[in-house]
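One protein chain omitted, others in place.
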Amino acid sequence: MMALAFDVVLAALLILAALAAVAGRGLFRAVIFFIVYGVLVALAWARLGAVDVALAEAAIGAGLTGVLLLAAHGRLRREGLEADPGAGGQGFAAIGGAGVALALGWAWFALPEPATATRAALDSALPDAGVGNPVTAVLLNFRSFDTLLESIVLLAALVALWMLARDGAWGERLGLPQHARPGGVLASFGRVLPPLGLLFGAFLVWSGADDNGGAFQGGTVLAASLLLAMMAGLYLPPRIGERLWQSALVLGPVVFIACGLVGALVWGGFLVLPPAYAKGVILAIETGLTISIAATLALLVIGPPEQAHNSGGAA
Amino acid sequence: MNEWLHFVGIVLLISLAGALWRVWRGPSAADRMMAAQLIGTSGVGLMLVVAALGNWAVLLAALTLAVLAGLSVVGFVKARSSDGAGDPEEAAPPPLGSLRE
Partner (left out) sequence: MARAIPKKPRRPLSAACGNSAGMAWGDIASIGFTAVGLVFFVAGTVGLIRFPDVFSRLHALTKADNLGLGFLALGLAFQAPGWTEIAMLAMVWALALVAAGTAAQMVARAALAEGDKDERP
């Protein structure tokens, strides 16, 4: 009885926050409701027992996306573009959103019932996966091709973002010139939290092999730690051409593709993992992916180089 | 015990709903941000309750929320500073008498 009431209240608040994010006026309010919505969705996943998804949602939805949107809103505000889109724009957005929802709903019902991806099939295949966490087994063994493409998509997004840089700013450090009062609250926070975040992020990756966690969740926490150190002015963001950072960005996809090619040459198929080597290979891919995800997400939030000495950029 | 924990969760959710009202109402951006911070704290509390209801692995999600709790506030104050990359402590604040209310 109480359990049902809890679920009903949670679901009601979830819908309320979602409606408030899209229906209200004022961009800032929408941004805040979106962050709140991330917290509530993470709770809903936790309640459903999907701890890995709850971890990802807590890190991405309530953490990194919030910073990204707040920074975007701050920029619109500084440039005087904060105005609401107006009734026409909102109507257009509503039609577009409804269209996407309908298309997704249609795709959901039109797809055939998946025959192989049942829990029983997964359980019987799990001993050969090399890892004990079924989510990790699916992401990095049974369906690793999808994960490989996803890691490349993330990199492509960063490259696309960099294309927005002005010519004069190309060789400069990424993002705005971050600064904070030395010894102030922000600078102290930037010293206290990143070491803890680093530890926790690494733990999430390690724990992801057999328990809850994973490269994506751990990478996001690492990205957040990195970002905090950068935003507190303690660690300067890199330039686009820096070798170390370039290597970090491509490490995950490179390790992934290399393992796939070894599979193609030795074990009889691209991305094939024989059970005896699966655990080691998966851990290698996960480590590479974590580093790449952390670097990519942090640099996505920091943005293209804007520290041009001439026009535009930092005002 | 589970009945009581569910009750605790419901009260936390209702308290969270009050913060949702404050996000909606504002009026200042700082109000909305702080209400979001309160929702984050309540969210951590709710994660703890969900963990105590039997799935203790959820504590990891609570830790993630707690580690990242300060991040959006840092993003907020940075975006509000004059060049979008500063710290509210750097500029001398205006004299108290000039404030509204």
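Order as written gives the chain letters A and B; numbering starts at 1 within each chain.
Note that contacts are C-beta pairs under 8 Å (C-beta built on N, C-alpha and C of every residue); 3 or more make two chains touch, one makes a residue touch a chain.
Quick caveat: nothing in here was measured; it's all calculated off a predicted structure.
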Of A:A50, A:A284 or A:L300, the one touching the omitted chain in the full complex: A:A50
Contact footprint on subunit B, counting only the chain that is left out: 1, 4-5, 8, 11-12, 15-16, 18-19, 21-22, 26-35, 37-38, 41-42, 44-45, 48-49, 51-52, 55-57, 59-60, 62-63, 66-67, 69-70, 73-74, 76-77, 80-81, 88-89, 91, 93-94, 98-101
Residues in subunit A touching the chain absent from view: 25-26, 28-29, 49-52, 84, 132-134, 185-186, 188-189, 192-193, 196, 207, 210-212
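Please note the rule applied: only the chains that are shown with their structure count from here on.
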Distance between the centres, which are taken as Cα means, of subunit B and subunit A, whole angstrom: 20
Complex contacts: residues of subunit A adjacent to subunit B: 1-3, 5-6, 9-10, 13, 16-17, 20, 24, 28-29, 32-33, 35-36, 39-40, 42-43, 46-47, 49, 51, 54-55, 58-59, 62-64, 66-68, 70-71, 73-75, 77-78, 175-181, 184-187, 189, 193, 196-197, 200, 204, 207, 211-213, 217, 221, 224, 227-228, 231-233, 314-315
Residue numbers on subunit B that touch subunit A, as the complex places them: 2-3, 6-7, 9-10, 13-14, 16-17, 20, 23-24, 26, 29, 32-33, 35-36, 39-40, 43, 46-47, 50-51, 55, 57-58, 60-61, 63-65, 67-68, 70-72, 74-80, 83-87, 89-90
